[in-house]
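Let's turn to subunit A:
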Amino acid sequence: MTNEALQNLINGWIPLLEFTEEGSQFLNISVKPEHFHQLMEQLKSNSETNFDYLFCVTGMDWGKDLGVIYHLESTTHRHIIVVKVKTEDRENPTFDTVSDIWKTAEFHEREVFDFFGIKFNNHPNMERLFLTDEWEGFPLRKDYVDEVNMVIK
Partner candidate 1 sequence: MILSINIVENDIFNMLLIAAIYLGIFSVAGLFLVLLERKVAAWFQLRLGPNRVGPWGLLQTMADALKLVSKELTGTIKADKFLYNLAPYFVIISSLMALAVFPFTQEFQAFDINIGIFFLIAISSIGVIGILLGGWASNNKFALIGAMRSGVQTISYELSVGLSLVTMVLLTGTLQLSEIIEVQKSGWLIVQGHIPAIIAFMIYMIAGTAETNRAPFDMVEAESELGAGFHTEYSGMKFAYFFLAEFINMFIIAAIGTTVFFGGWLSPFGITESIPWLGIFWFLGKTFALVFLMMWFRWTFPRLRVDQLLTLEWKYLLPLNLLNIVLMALIVWLGLTIQI
Partner candidate 2 sequence: MDTNIANSNLKSEDYFINMGPQHPATHGVLRLLLTIDGEIIKKVEPDLGYIHRSIEKMSERDSYQQIVHLTDRMDYLSSHINNEAVCLTVENALEIEVPERVKVIRTIIGELTRIASHCLWWGVMGMDVGALTTYFYGFRDREMINDIFEETCGARLTMNYNIPGGLMFDIHPNFVKRTKEFVAHFKTKIPEYDKLLTGNVIFQKRMKGVGILSKEDAISFGASGPVARGSGYSCDVRKYYPYSALDKVTFNEALKTDGDSLARYEVRIQEMWESLSIIEQLIDNIPEGDYKVATKAVIKLPKGEFYQKVETARGELGVFINSTGTKNPYRLKFRSPGFSNLSLLNHIAVGGKIGDLVASMATLDLVIPDIDR
């Protein structure tokens, strides 16, 4: 399915979606956190989109916002879509988990939590994955400082 067709199809599902192809080779959808889980569920279950392969989950710190980028692919239709969800809440950023839709998300979301401090509701095991439990701060955030170990050029 082409990007336009995808956009037309998905646009009717959920209010307040933003579509863009600017600066990216895929169709990007920005979604509000409260509609996020609903959108993802439809993307997977709808037979025309059928995004069953979640291949990349990227945590992002845009400076002001924190968010997650999901790269989805359909193994039947072979089209790719990018879903972005962001929040301005840096103290306690929380999104819904998609680990109930794609099992791989369980590990990827733990990785995002580990490095960005983004929590996921209903996640079965929301703990640090790489770092130790007593680690302070979230290293991949842009405002993370570690004067001892980080060398800034």
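One rule holds in what follows: a contact is a pair of C-beta atoms (placed from the backbone, for glycine too) under 8 Å apart; a residue touches a chain by one contact, two chains touch by 3 or more; residues count from 1.
Candidate selection criterion: all candidates are chains of the complex that A comes from, given by their letters.
Worth saying up front: this structure is predicted, and the values here are computed from it rather than measured.
Q: By the touch definition at the top, subunit A has one partner among 1 or 2 in this complex. Which number?
A: 2
Q: Which stretch or stretches of subunit A touch candidate 2 in the complex?
A: Where subunit A meets candidate 2, its residues are 22-26, 28, 52-56, 58, 60-61, 69, 71, 75, 78, 82, 102-104, 106-108, 111, 115, 129-132, 139-140, 150-153.
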